[in-house]
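For this depiction, one protein chain was excluded, whereas all remaining protein chains were kept in their positions.
So, chain A:
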Amino acid sequence: MFFHIVLERNMQLHPRHFGPHLRDKLVSKLIKDVEGTCSGRHGFVVAITGVEDIGKGLIREGTGYVTFPVKYQCVVFRPFKGEILEAVVTMVNKMGFFAEAGPVQIFVSNHLIPDDMEFQSGDVPNYTTSDGSVKIQKESEVRLKIIGTRVDATEIFCIGTIKDDFLGVISDPGAAV
């Protein structure tokens, strides 16, 4: 789920940036530092949408670096248990398949794949129904439900299932070509 929230961060700026563009430098550094990171609490920071407030800088003794407390608005993405996501399959193996929904990695183990889908090894490993009408392979797009999340300080990993109504392949790359 996406959230638009305000976060705060202490930015350290090298003295060489001090000058008329100090503020711009600070913001660009913030974007570079923060976007794409993941915190267990808030999820993945997708984009910074604005800087609310930059506090008074504090010069660090000895180094000359200045620390600015910066408040910024950003869009974060945090997966939740029970959430339905659309994801792209990145890897298929006998144990299941991995998929990505943006920055989030999701693993769907083979017992959470419908029973009528069988693993087919070979050049392009895939899961296929007996009549061959549905095929899950690399680059397939699937709709899945998250049934578990493991949230570390800097990482979020999810377990998904496609063994439920309206879940499964939503577009088949093989069929599209």
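Descriptive notes on the structure:
What we mean here is this: a residue touches a chain if its C-beta (ideal position, glycine included) is under 8 Å from a C-beta of that chain, and two chains touch if they have at least 3 such contacts; residues count from 1.
The definition used in the following text is that contacts and distances are computed from a predicted model.
For the chain that is left out, the UniProt protein name among "Ribophorin II", "MIP18 family-like domain-containing protein", "Armadillo repeat-containing protein 7" or "HTH TFE/IIEalpha-type domain-containing protein" is "HTH TFE/IIEalpha-type domain-containing protein". Residue A:Ser109 is the one among A:Ser28, A:Thr49, A:Ser109 or A:Ser171 that touches the chain not shown. Residues 91, 93-96, 98, 105, 107, 109-112, 121, 125, 147-148, 150, 157, 159, 161, 163-164 of chain A touch the missing chain (whole complex, contact as defined above).
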